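The complex is shown incomplete by one protein chain, all other protein chains being positioned as in the whole.
Should a chain be cited, it is by its letter among A, B and C, assigned in written order, with residues numbered from 1 in that chain.
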């Protein structure tokens, strides 16, 4: 931590900051300059809470040298964490994992058809929402527990592990009962009660970046889950909010290599929400893999024009099959591999 | 709703859109232009779900004419809603209500001293957090239920009604038991499960705007509460996130007159979070009242340098007293009135 | 400057950074920590160019303690700069200066009527564009030199000094010839050639903040003008671009007290562009004055519905007169004064 004093700070104000640092159990290192004095703090083992210092008279700014997160950091654990979604489906290794399926579970027919179609094209996990966070209270809110049952049925039919969203603690317990991975959506990225709840569970968690969350905040939210005891976290870039409305979101692929440098947690990308426009999903899914993402999660619907939610950003099954072809080539170009659906070979479903 | 077709859309694509609109129970009005065809939709009584249309072949864009919210709209209810926090403390009328107190409840001594100080200066309600949403799992998380008990004690001592935050459903029930108004924080603005839960309660709700929420989304979140049966909602502008880090947030005072035109719900402003810097709180509190806010909520701490959270943005009691003087004059300039603490006159506390 | 090393930086990398700092003529102060080493730099008299250091192996981050600007800083000059626009019209003192007029100069009749109307209501300077930066090449681009002549005529009629925009060096010379203050618009805030050109002139400059410029960048652009020899700069907050499209811009009034702490240059606010909506101009003009702005610049048009540009955000003359009443009271509440049009008393015009 570095405390920068105002240029006109009195010597007594500098000393008061030093004394406060000493009271906190650390050692102050004053560095007088021509313009102003700065005071370094040494002796800490991690981030220092600056609340005692930041409002002291004469303090202009407090700069942090240590990162605010700990267990999610690559400094804490050097090797990338491997998160297993199902038999042979591991996120964070050489394989690029593809999770595909409709926005919402709508019916048995729809979810089973979706699961078969995405498995045929090469997806290794199935997505589909049973609990849907919608900005309007009057929109379709998902099938709830019935949706989870249908997802379980689709898994039985195809062998694909299931990723689905939970919106609150009660829902998270239900999701943990039925699904292979609990997804936390963008709007709940800083729902700390929910983060703590899934941190106490034994299921992998897919944590999506908030609409206006910094990368540091995404990592801090993951820290909540690890701090509560669950190390199986997959991060997900899904587009953020900016000044331009040309796409539904701005897809921040810079986040992929940045997170991979800062954290050992795997990170995937969601080009469906990252663009919000069907004809942009394919190029941006390719870009995500080229940027080094550990996987993608993508919306595919057997009949997008009749989808109850997000139809406009869902791929047709044949578009998805074409995309998978391109992804295999691009993964190869950077010495990675698009995971194959082993289950198909094993005759499951 | 207006469906804008691509310039090269085929006549059959235009007709397919018209047919879909008819299937939805509305009437299409095609408007051929030199560049492209647009198709109006009439016969709706409120917002139309565009999910069946937006992904159809040939559709370039769907524009909405109706607002996505209903019960929060001034078109639904013309007169501003009056929300009563306590005896004589009404938000939304001619009075500008001032809610003040520390960021967190820390101890009996601290909260009672705070309550006395803010009442003496003229505040008419007390704020103070018992459940604190913190970006780090390692930061002080509030005193929980004990904090609520201390707030109730401070109310007993001073007569000031209490506003305090809830972070989840269980917490909301506790808060409703002890406090006069349930605050939902910026990070939970789109926690729909929580919105529905407080919508079923009989207590006033103070709903803060999310860090990157549009005004429309703020209103949609309030709609969740009203749709669940609770009409006592106060909105709060507390600063949003932008590209500039000169202040903790960018305080969007435009939101005050914009919300007042669109909605009948009262709106207050939080200059403490809106700036994050003590010496900016006073000018921006004045600005909020000049812009027409129905109240302000402001952090005041008897000893900010020793506060366990947000010390750097808390006013000293004497700064707050000075601010109150200026607010009285400014409210007078726009034919409003800063509410007086009636309780003092009644000899309470 | 503080150089933060990666947690796994080698001792040789730390030494290489220290050596580079010595080569630059400064003194390194290494501060080893549990997590990582940081290296302070002392001996500098102002901001240090970090380009030699930032890319060295092992460097994680470079933090700057000194501000990047110099002559615009309050540390350089403690008293607020007073900029004189015309006889008795001084920006930066106790007077709050009101500059008003139409977006564009359209005709002799229009500009003279505007000037008379705004002077009657109490404005002390006249605005009006002769060179208009328009996002479309097909929109009205202003009357050019003829517009300047008409402004000069309006000044002759009313005694009001003139503020008008220049878009390039040739235009700036023309504007300097006719007007009392050269305005640089938001889109040209980082047009460094133009900044240098007006820096060589002897006229006051009104520098508007760019659409996505940080406050630091606004000050750096002003630094260009001062560095070229012209100390008469007025800054202007005019709204920035964010994720919300509810208003044309987000009006960042936090900038007023922030700039006033950092710089000695006066700062005014433009509620017309800051909101873009006529019925929001009045409350936000009041808010700007309550926040401590040294003045406002506001669009007023004798017939807004027939304006050739920005009609929707221009006040009717009678709205402007009402606004002036409120501003006088609010200025009084914070011990300031709305400047009066002395010229009227002197019988000019």
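In this section, a residue touches a chain if its C-beta (ideal position, glycine included) is under 8 Å from a C-beta of that chain, and two chains touch if they have at least 3 such contacts.
Bear in mind that the values here come from a model prediction, so they are computed numbers and not experimental data.
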item: Chain not shown: contacting residue from A:13, A:49, A:108 or A:252; value: A:252
item: Options B:11, B:63 or B:170, residue touching the unrepresented chain; value: B:63
item: Chain not shown: contacting residue from C:35, C:73, C:164 or C:188; value: C:188
item: Listed residues A:26, A:178, A:243 or A:316, member touching the removed chain; value: A:243
item: Hidden partner chain, residues of chain B it touches; value: 2, 4, 7-8, 29, 31-36, 38, 40, 42-46, 63, 65-66, 75, 212, 241-243, 245
item: Interface with the unshown chain - residue positions in chain A; value: 212, 214-216, 240, 242-247, 250-258, 261, 274-275, 277, 279-280, 283-284, 286-292, 326, 329-330, 332-334
item: Interface residues of chain C (partner: the chain not displayed); value: 47, 49, 51-52, 54-56, 68-70, 133-139, 167-169, 171, 187-188, 190-194, 196, 211-212, 217, 220-221, 223-224, 227-228, 241, 278, 304-314
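Operating definition for what follows: only the chains that are shown with their structure count from here on.
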item: Mean-CA-position distance for chain C and chain B (Å); value: 31
item: Chain centre separation (chain A, chain B; CA means) in Å; value: 27
item: Centre distance in Å when chain A and chain C are each reduced to the mean of their C-alpha atoms; value: 40
item: Multi-chain contact residues (two or more partners), chain B; value: 212
